[in-house]
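Just one protein chain is left out here, and the rest sit where they should.
Up next is subunit A:
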Amino acid sequence: MSVIETLRTRGEGRRLLQDRRLPVLVTAALFVVMFGFGAFRYQSYGFLDAQVFMNLFIDNGYLLVAAVGATFVILTGGIDLSVGSVIGFTTMLTAWLVEKQGLPLLLVAPIALAVGAFGGYLMGYVIHHFEIEPFIVTLAGLFFFRGLCLVISKESISISDPTVDRLAQTHVPLPGGSFLSIAAVVSLAVLALAFYVLHYTRFGRRVYAIGGNEQSALLMGLPVAGTKIAVYTVSGFCSALSGLLFTLYIQSGDPLHAVGLELDAIAAVVVGGTLLTGGSGYVVGTLFGVLVLGLIKTLIQFEGTLSSWWTKIATGVLLFAFILIQRTMTARRRT
């Protein structure tokens, strides 16, 4: 009896460890623990104010969108290093078109999105059809878009367009007296859409299939070429959208905006439990990854005496911890 019981619990334990959702749960738990720590330590500073939580979305909405795009690419086993540069370029292009050319934002936004998506499409095309490493191609993309920023202008362009102003200042009220910005709402909508696409459409299935084993996906007759190119297009589109949100957030275009943001995005995806080898992971995990990274920044702000570089060190330590967890999990699965 007791032997059967132990066997059952052991089996359950193993099943739990093999569950692909575990990393997401761990990240979510970590987020809760960190938040509890903050609430306990900075209670008298108003950490428990609902707005502090909402600010996580307001301050990291653009990162969330970029990380969602990166999730698609990483799920297929690829990588996109051009994210930060595309964001920087979008802020620059938007600022330049709106301020210097006097175009309305309604016209500029689709242009910026199209440019980002087209850039992603081109990179995907080269990666798939000429079999050059994604790392190298998107690296060239990184240089290219950062260079284009500087071609537009070496100086930062601040935006005083009334539409941008109004959009940036609009508060979406929530029950309880807190609010979200437009950018935060858009980023959550993107997350929901990505969740739907990845889990409930054929395209999403293909993304997982290619990440699991590209050769098998090909032999099953899945359109590997189209899917791979589409994934980079999605990433380019998300980066451009993230750039638009960043423009709203910071209300200027600068050739040095979002330098190195691709690393934050990749780190958020990894912390969210997605395997960089592809084929396993959830876009909800990416949300928690972004929230955890954002919470580190918030905690360091609340602490007040810690310098900004501790953010980088803390992110590194966190990455290390999560990679170890992933590692032990995949090791168990193999045996």
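What we mean here is this: a residue touches a chain if its C-beta (ideal position, glycine included) is under 8 Å from a C-beta of that chain, and two chains touch if they have at least 3 such contacts; residues count from 1.
The rule is short, and it goes like this: contacts and distances are computed from a predicted model.
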- Message: Since a chain is absent, check the UniProt entry for it and pick the matching name: "nitrile hydratase", "Probable glycine dehydrogenase (decarboxylating) subunit 1", "Galactofuranose ABC transporter putative membrane subunit YtfT" or "Circularly permuted type 2 ATP-grasp protein".
- Response: "Galactofuranose ABC transporter putative membrane subunit YtfT"
- Item | Hidden partner chain, touching residue among A:95, A:148, A:261 or A:295 | A:148
- Message: Among A:25, A:111 or A:140, exactly one should touch the missing chain; which is it?
- Response: A:140
- Contacting the left-out chain in the complete assembly, out of A:266, A:284 or A:299: A:266
- With the missing chain put back, which residues of subunit A would touch it? List them for me. 79, 81, 126, 128-133, 135-137, 139-144, 146-148, 150-151, 154, 215, 218-219, 221-225, 263, 266-267, 270, 276-277, 307-313, 315-317, 319-320, 323-324, 327, 331
